[in-house]
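Please read through the structure below; I'll follow up with questions.
All protein chains but one are shown at their positions in the complex.
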Amino acid sequence: MSVVDNQAAPWATVPPELQGEHGRELAIEMLRRMLRVRMFEEATIELFHAGELPAMVHLSIGQEAAIVGACLATGDSDYMTGNHRSHGHPIAKGAGMDRLMAELLGKATGICHGKGGSMHLADFSVGSLGESGIVGSAIPVATGAGLAARTLGEQRVCVCFFGDGAANEGVFHESLNLAAVWNLPVVYVCENNGYAVSVPAESLTSVPDIATRAVAYGIPGVAVDGQDVVAGYQAARTAVDRARRGDGPTLIEAKTYRFHEHAYGLRVKTAYRDAAEVAAWSDERDPVVLFERRLADWDLVDDAARRQVREETAAEVAAAVEFARTSPAPDPAEAYRDLYVTEEDAR
Amino acid sequence: MSVVDNQAAPWATVPPELQGEHGRELAIEMLRRMLRVRMFEEATIELFHAGELPAMVHLSIGQEAAIVGACLATGDSDYMTGNHRSHGHPIAKGAGMDRLMAELLGKATGICHGKGGSMHLADFSVGSLGESGIVGSAIPVATGAGLAARTLGEQRVCVCFFGDGAANEGVFHESLNLAAVWNLPVVYVCENNGYAVSVPAESLTSVPDIATRAVAYGIPGVAVDGQDVVAGYQAARTAVDRARRGDGPTLIEAKTYRFHEHAYGLRVKTAYRDAAEVAAWSDERDPVVLFERRLADWDLVDDAARRQVREETAAEVAAAVEFARTSPAPDPAEAYRDLYVTEEDAR
Amino acid sequence: MTTPQRERPRAEGGRAPGFLQAIRQAQYEEMHRDPTVILMGQDLRANVFGAAEGFLDEFGPERIRDLPLSEAASVGMAAGAAMAGLRPIVDLTVASFMFGAMDQFISQVAKSRYMYGGQARVPVVYRQALYYHGGTAAHHADRPYPMFMNVPGLKIILPSNGYDLKGLLKSAIRDDNPVLCFEDANLWGRRGRGGPEPEAEDHLVPIGSAAVRRSGTDVTIVGIGHGLVQSLEAATELEAEGISAEVVDPRTLVPMDWPTILESVRRTGRCVVVDPANRTCGAAGEIAAQLVEECFDALRGPVVRVTTDDVHVPFSPALERQIYPSKDKVVAAVRRALA
Partner (left out) sequence: MTTPQRERPRAEGGRAPGFLQAIRQAQYEEMHRDPTVILMGQDLRANVFGAAEGFLDEFGPERIRDLPLSEAASVGMAAGAAMAGLRPIVDLTVASFMFGAMDQFISQVAKSRYMYGGQARVPVVYRQALYYHGGTAAHHADRPYPMFMNVPGLKIILPSNGYDLKGLLKSAIRDDNPVLCFEDANLWGRRGRGGPEPEAEDHLVPIGSAAVRRSGTDVTIVGIGHGLVQSLEAATELEAEGISAEVVDPRTLVPMDWPTILESVRRTGRCVVVDPANRTCGAAGEIAAQLVEECFDALRGPVVRVTTDDVHVPFSPALERQIYPSKDKVVAAVRRALA
């Protein structure tokens, strides 16, 4: 198990992965996907205040680097599962934003026809196999996707995202043991944002680094700076390669922070984290800002190019909102479809 | 985490715990309780063949040292929970054998009035809070007993017994995390007998030493020779003292072996363990034989004294069998009692 | 199971506390009354759910505990603590989170006393909201009490107003058996969070006793949780048409107050059951089955169930509402029962 210093700025020079033309493209893609997640979620905040969201949303703002880093280490045919805080994961995995946004508004054009909503996005076309509102509950499912890939002789891997709180669920333990003894191609990514709702990780989680728990399964455990998209990418890349080689699972812990309340709109009366702590992270450890600064420092992607990415992304998000807003509500009969595969379902 | 060499004979001289008059008494009690467990279970074999047992039984024969060592490290007011293989645990904890044996025969005088049977013994009078036929399922209960002791300001601890297979259950993980973060007075004793029914521990458990998993909870993990009652006692004593001091839980792994089939009477057609392996353990690593030999080598308890313990125990077991056999079957109405505490139940 | 009580729902008089206030009062009073009562739940200390303000200061960290995301261990641990002398209250927050602890509920909470021949006492209360009809989608909106009704050894309360919630919860905390308290979140808002003064400390509603909320002669409507509100609304509407509906609130599902329900149906000869649970093997089905078995001769029409349709809870408001019981569905069911 190795733990990196969360506060370090490890990249004095351009990291090898981002060198060359392909590397620069990857860097731009990292920025683009982080911005997509960020702007998509900022748009949901507006929609919330406009009263257009049917329910509260759990935002990943602040956590984009870990999400994008891990997803970009996978290919299109690889799998992924998420949790209640997973608007960003399918986006980072490559899903189009229109149908995701429509899903958040409960529209007929939603990726789940309006039946899933914010906590249950899935886009099977990019390997996003779903998200669990029940904390931890998708960890076995991700493990099973790995089993299928292995049994079918495919080269796919599955990236399984969950939070620090979820690492205390029994299924975390059962699944990691299974993946370890069967050498399954699964990369477990714990986004440790320091809290499970109001409860600090240190008060109800027995180890400071969740990555330590890898020892219990005889698998690699790596803690990375979750605000550093390149660090997240590198750790995931190593884990994905290892999994693809048939060498089994890895547990990655990304130390990160959520900038907003547990759910947007939720009011917790008793303060459970310092305003100063929140400010320190949002002001100094914003993963998008940090990455943009580095891209500039490295002379890798200049202001104009970055501005272009921003503008393109803003346009995409605006289009997604427009698409969602103008989409019709689902036909009420939709509620009674998709419970079972029926004869009518095309095979 | 420390692992002892399972094959070593560590006691060249009398260990400190067994020195002096009190030490000698403890040694005799160790022998007596191991013999009680052994002879009690041998009696159940006879009852099985005589067709008097209503169901198969899971025998601890071969595993007595770990059980007795841990139980003797506790006091009468301490708690204990067991599993499907736990005739021996309440006996080691000090329960009378008559009502336990009557329970195995499903009699009215059984400790659970015939409602529990072999897999669900409990004797609250000695702190034995029950046994779970559902593998792993009593681990949270034991943890709760620890919570109660702590909250009520009592000095009690709870010893929680389970097998290697159970260490893969989610509740193992959840419970140890909870006990760790709350510093609960619980001693988790994993009797690693190398198999979960037909499955070797090494094939479906991710670590060679289950004690390693203590690392995931930041608590002490100790692996001991499970055939050595003194080693088991010492490890448990340390853990019990620690728990009583308020310093929290310990995970002890006793490396042991079951000499009989998973359940007595079960016929598994496909051999899953070598006859030679079974013979090596039963012939050379019998915890009762090993301890008797040491008592002799140390000149601590002579032949006559040991013979006396054997005879007394044999008589106790014979009396228990007699008690059980001559006890009446329960009144059928008993099946409808004890579902709830009712007004009639004395307070 | 006592004699039927004819109570008006207190909500009418404005004296009933809101749900959160009822919970707060019940837990506060009982924790003061009995030092062995402890309270555990996720995000309890920060009072995220709003019923535990000031509890940490008042009762201290040993008795007010946050729980980790470990539902199985939490449930079983509470049972173990109960067997060893505490009287824990566990706030599981949302009923959908019970599933992860199902083995502990069944194998340990419900079975221990019986299996051990009465040696164990398991005085523990599990509280959980039925968090449906709020856009939370399928993972938060289950109404799983019928599953637990299928498990012997548990008591189950499901009050329809704050007054009963307080009284039943207090009874539950004093009960020596495990009690599941389901709180229909659709009733939370009905009385404000800042309501009237705490009720008297001795306000207890006995477990196992139904209440007749409205007397009537033509049909009995049994309404569970929020279904009771819909039943009363339907009864009002039907009254205008000259149909006199009696409305019964079971309040407790296990043990069910059969005498009260049977007595009513024997009089009216017709019955509609309104139950927010899923239809198949739900609570409404149990009531219907009991009626056709125990008072067949008195029945003059079909027992009609108004339940949630057998689908999962969809996210979109455009989809969600229709799947639940509603006043209109109750009215239609009554017409069918009377046809």
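Residue numbering begins at 1 within each chain, and the chains themselves are lettered A, B and C in the order written.
One rule holds for everything that comes next: a residue touches a chain if its C-beta (ideal position, glycine included) is under 8 Å from a C-beta of that chain, and two chains touch if they have at least 3 such contacts.
Computed from a predicted structure; not experimentally measured.
Asks: Among the options C:Gln27, C:Ser70 or C:Ser107, which residue touches the chain absent from this view?
Replies: Going through C:Gln27, C:Ser70 or C:Ser107 one by one, C:Ser107 is the residue touching the chain not shown.
Asks: Check the options B:Glu169, B:Glu253 or B:Glu292 and report the residue that touches the missing chain.
Replies: B:Glu169
Asks: Of A:Tyr79, A:Phe162, A:Tyr188 or A:Phe323, which one is in contact with the hidden chain?
Replies: Among A:Tyr79, A:Phe162, A:Tyr188 or A:Phe323, only A:Tyr79 touches the chain that is not shown.
Asks: Of A:Ala138, A:Ala201, A:Val268 or A:Val288, which one is in contact with the hidden chain?
Replies: Looking across A:Ala138, A:Ala201, A:Val268 or A:Val288, the contact with the absent chain belongs to A:Ala138.
Asks: I'm checking contacts with the chain that's been left out. Which of A:Leu18, A:Leu100, A:Leu178 or A:Val309 qualifies?
Replies: Going through A:Leu18, A:Leu100, A:Leu178 or A:Val309 one by one, A:Leu178 is the residue touching the chain not shown.
Asks: Hey, which of B:Pro15, B:Gly62, B:Pro90 or B:Gly116 is the one touching the hidden chain?
Replies: That would be B:Gly116, which touches the missing chain.
Asks: Need a quick check: the contact residues on chain C for the chain that isn't drawn.
Replies: Against the missing chain, chain C presents residues 72, 96, 99-100, 102-103, 105-107, 110-111, 114-115, 137-139, 142, 144, 146-147, 149-153, 254, 277-278, 280-286, 288-294, 296, 299, 301-305, 310-312, 314.
Asks: Which positions on chain B touch the chain that was left off?
Replies: Listed in rising order, the touching residues are 54-55, 103, 106-107, 110, 112, 114-120, 132-137, 165-166, 168-171, 196-199, 203-205, 266, 268-270, 272, 329-330, 332, 334-336, 339.
Asks: Give me the chain A residues in contact with the hidden chain, please.
Replies: Output for chain A: 79, 81, 110-116, 120, 122-124, 129-130, 132, 134, 137-152, 156, 158, 170-171, 174-175, 177-178, 181-182, 337-341, 345.
Definition applied: only the chains that are shown with their structure count from here on.
Asks: From the centre of chain B, which chain's CA centre is farthest?
Replies: A
Asks: Provide the C-alpha centroid distance between chain A and chain B, rounded to the nearest whole angstrom.
Replies: 46
Asks: Rounded to the nearest whole Å, what is the centre-to-centre distance of chain A and chain C, using the mean of the C-alpha atoms as each centre?
Replies: Chain centres of chain A and chain C, defined by C-alpha means, are spaced 37 Å apart.
Asks: Among the residues of chain C, pick out those that touch two or more other chains and give their numbers.
Replies: Counting only residues that touch two or more other chains, chain C contributes 68, 70, 72-73.
Asks: By residue number and range, which residues of chain B touch two or more other chains?
Replies: 170-171, 174, 177, 181
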